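As you look at this complex, bear in mind that one protein chain is not there, while each of the others sits in place.
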Amino acid sequence: MKRIIAVSIIALIALALVPSIHFAHAQEKSAKQYINLRAEVWNEFFRMTTAAFTVGAVVSGTMIWLVWRFRESHPKNQTPTRWEKLDDPTTGNYEKEGH
Amino acid sequence: MVLELKKPRPVWQIMFSTHHTDVGLLYTITGLAFLFMAGVLAMMIRTHLFFPGQGVLISDSVTFNRIFTVHGLTMLFLFALPVANGVGNYLVPLMVRYKDMAYPKLNAIAFWMNPVGGVLLWLGFSDTSWVSYAPYSVIRAPGPAADMMIFGLKILGISSILSSINFVVTILKCKHPDLPLRKVPLFAWSMMTVSLMTIVAMPSYAAALIMLLTDRLGVSGFFNPSMGGDPIAYLHLFWFTFHPEVYIFLLPSIGMMYEIIPRFSRKPLFSQGSGVFAFVMLGLIGFASWGHHMYSTGMDFTTKVVFMIGTLAAVPASGMHVFNFLATMWGGRIRFAAPMKFAVGGIALFFSAGAGGVLNSAMPLDFISHGTYWVVGHMHLFLTGTIAFGFVGMVYYMFPLITGRMYSEKLANIHFIGMLWGSVQVFYTQHLLGLEGMPRRIYDYPAEYTSWTQLNQIATIGAWILGASFVAFLINLIYYSAKGKEANMDDPFGLGGKYYYPHQAKNPHHIGY
Partner (left out) sequence: MGHDTAEWVFIGVVIAILVYVGVDSWIVQKEVEEVPADAETIKVTGQQWFWSFEHADGTKEISTLHLKKGHAYNFEIYSKDVMHSFNIPDWVVFEDAVPGHVNHAWFAPDQTGEFPIQCREYCGLLHYNMRGSLIVEDTP
C-alpha cells in the first residue's frame, strides 16, 4: 500500500512538472525582442489545467471508489453500520461505542 | 404530513393558505414550472446554434437576444430562488421545531410576488441580457420590454428580501429553546446564511435598478456617459449583488445534499461543526470577490490581485463541504435511490465547476476565458451541475412526503443518467468552445470556423439529451404523483427503520392530521 501511494505521489509530481519543462522550451524559441504574451498566458493556462486535472483525478477517483465500495450491495457491506440500530442513524455520533 | 394528492383539497385552499407547507408547495411548483419554461428556451438556443447561419431556428437576432435574456432571468430568479425557498419553507420550521414560519402572511405575500414578477419578465421579453449592462440597457434597449424587466426584477428582489427576513427570524427567534443554534440541521443553516447574504447583497442591485429606470426615463445620468455618468458604477453595483447571489443559489443546494447524504449513507454526518463553519465562511467571503467579473474593464493590477485573493479564499470552504460529504459516505452503507444519485452526481460536477472557477480567477487567464463560452459552460456547470442536481434530488426526496406516492425509480434512473451525461457533454464542450474563442451571446457564427461548428453540434446533442431527461422528470412529477404506488410513509426509500421524516409537518387543513 505504502509503495503504491509513494509511486502515485511521484507520478503526480512528475505530471505537474512535465508541462513546465516542455513549455519553457517552447517559450525560448519564440521570445525575441518582446515577451511572447500569448505564450505566457497559454503556458499559465496549461499549468493551471494540469493542477486542476491532477486534483480532479484524485477527487473523482476517491468518489468512484467510495461509490463502488460503500454501496449497500457490496459483499463486504452486508452487516449494518453501527448506527443503524438507532431510530435515526443520522443522529448518532462517532464516539467509540456509538449509541 | 402533506399528502396533497391522497387527500385532495380545493386548489384555492392551497393558494390562499399561509401555512408553511402550502406556501412551500406553491414555491416548489412555481419554480419547477418556470424550470421547464426556461428549459424550452434553452433548447431553442442550442438547436439554433446547431448549424452556423441565420434563421436556422430563430429568424432574427433580436428574438435570439430576447430568448437568452429571459432564459437566464427565469432560471435564476424564477427557478433557483423559488425552489430553494419552497424546500426551505417545508423544512426550516420543522427543523427548528416551530409551528410555522415566523410571519406566515409575509411568507405568502413574498411568494405571490413571484408570479407577478415572472409575468412581467415574460411579457416584456427584454433583450438586454440578464446582466443588462449600462449603457446598452439605458440608451439602446428597446422600449417597454426593458422597463418591464426592471419592474419585474424589482418585485422579485423585494420578494427575496421579504422571504429572507422571514427565514432569519424563524431560525434565530422561533427556534425551540432546547435546540442550540449549532445543532440546527445544516439545511436550515444554509437557508439562514443565504438569507443573511440576501439582506446584505440585494439592496445594491435594488438601487442599481432604480437608477437604471430613472436613467432610461432621462431624468438622471448615473450610468450614461453622455450625461456624465459611469457604466462601471453599474457593474460594481450589479456584481456586488450577484457574486454573493452565486452563493445564494449554491448554498441551499449544498444544504439539501447535507440532508440527503447522511440519510442514504445510514450514518451520522462527518462533522456538523465544519459544515456550519464552511457556510459562515462562504457567506462572508462571497462578498470579497465581485470584482473578478470586471477584470477586463480596465482594472488596475492591485485591484485585480485583491479580488483574485478574495475569490480563491472561497475555495477552502467549498472544499470543506466536499470533504464533509465524502467523509460521510466513507464507511456507510449507501442506498443509491434517486435522491442520493443526484446528490453524488452534483458533488462530482461541483468539483469540476469549482476547478474551472479557480482557473477563471487567475488574472491572466481572464484574457482567454472572459466573455466566451468558457464562462457559459462554467456557470451552467454550477447552476445545472450542482444547484439543479441538488434541487432535483431534493424534489425526489420530498416526493413521497408531498404526494404520499412513490415516483418511478426507473424513470428517475433515466433522468439521472440523461442529466449527468447531458450536463457533461454540453457544458464541458462549451468550455472548449470558449478556448476556441467563441464569444457568448452570439446569434450566428461564421461557417468557415469548422471547429466551432463541430463543438456546437456536440454541445447541442448534449443539450437534447439533457432536455430529454427532463421529460422523464416531468412524467415522474405529473403521472406518478397521481397514479404512482402508495409510498410506505415510514420508510419510503427502504432504508430500514422509522427515520425517514424526523420532522413531521402538521397542516391544519388536513382533516385527521
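So that you can tell them apart, the chains are marked A and B in the order they are listed, and the count of residues begins at 1 in each.
The working rule: a contact is a pair of C-beta atoms (placed from the backbone, for glycine too) under 8 Å apart; a residue touches a chain by one contact, two chains touch by 3 or more.
Every value quoted in this text rests on a predicted model; they were computed, and no experiment measured them.
Asker: Please pick, from B:S17, B:T30, B:N65 or B:S423, the residue that touches the omitted chain in the full complex.
Answerer: Looking across B:S17, B:T30, B:N65 or B:S423, the contact with the absent chain belongs to B:N65.
Asker: For the chain left out of this view, which of B:A327, B:I417 or B:L432 touches it?
Answerer: If we include the chain that is not displayed, B:A327 is the one touching it.
Asker: Which listed residue (B:L237, B:M308, B:M329 or B:I347) would be found touching the missing chain in the intact complex?
Answerer: Looking across B:L237, B:M308, B:M329 or B:I347, the contact with the absent chain belongs to B:M308.
Asker: Of the residues in chain A, which ones touch the absent chain?
Answerer: Contacting residues on chain A, toward the hidden partner: 30, 32-38, 40-44, 47-48, 51, 55, 94.
Asker: For chain B, which residues reach the chain that was dropped from this view?
Answerer: Residues touching the hidden chain, for chain B, are 61-62, 65, 127, 129, 131, 133, 135-136, 139-141, 225-226, 229-232, 271, 274, 296-298, 301, 304-305, 308-309, 312, 315-316, 319-320, 323, 327, 358, 361-368, 370-372, 436-437, 439-446.
The definition used in the following text is that only the chains that are shown with their structure count from here on.
Asker: Averaging over Cα atoms per chain, report the distance between chain A and chain B in Å.
Answerer: 27
Asker: Which part of chain B faces chain A closely enough to touch in the complex?
Answerer: Residues 262-263, 265-269, 322, 326, 329-336, 344, 347-348, 351-352, 355-356, 358-359, 362, 364-365, 367-368, 496-499, 502 of chain B touch chain A in their complex.
Asker: Given the complex with chain B, which residues does chain A contribute to the contact?
Answerer: 40-42, 44-45, 48-49, 52, 55-56, 59-60, 62-63, 66-67, 70-72, 77, 80-81, 83-84, 86-94, 98
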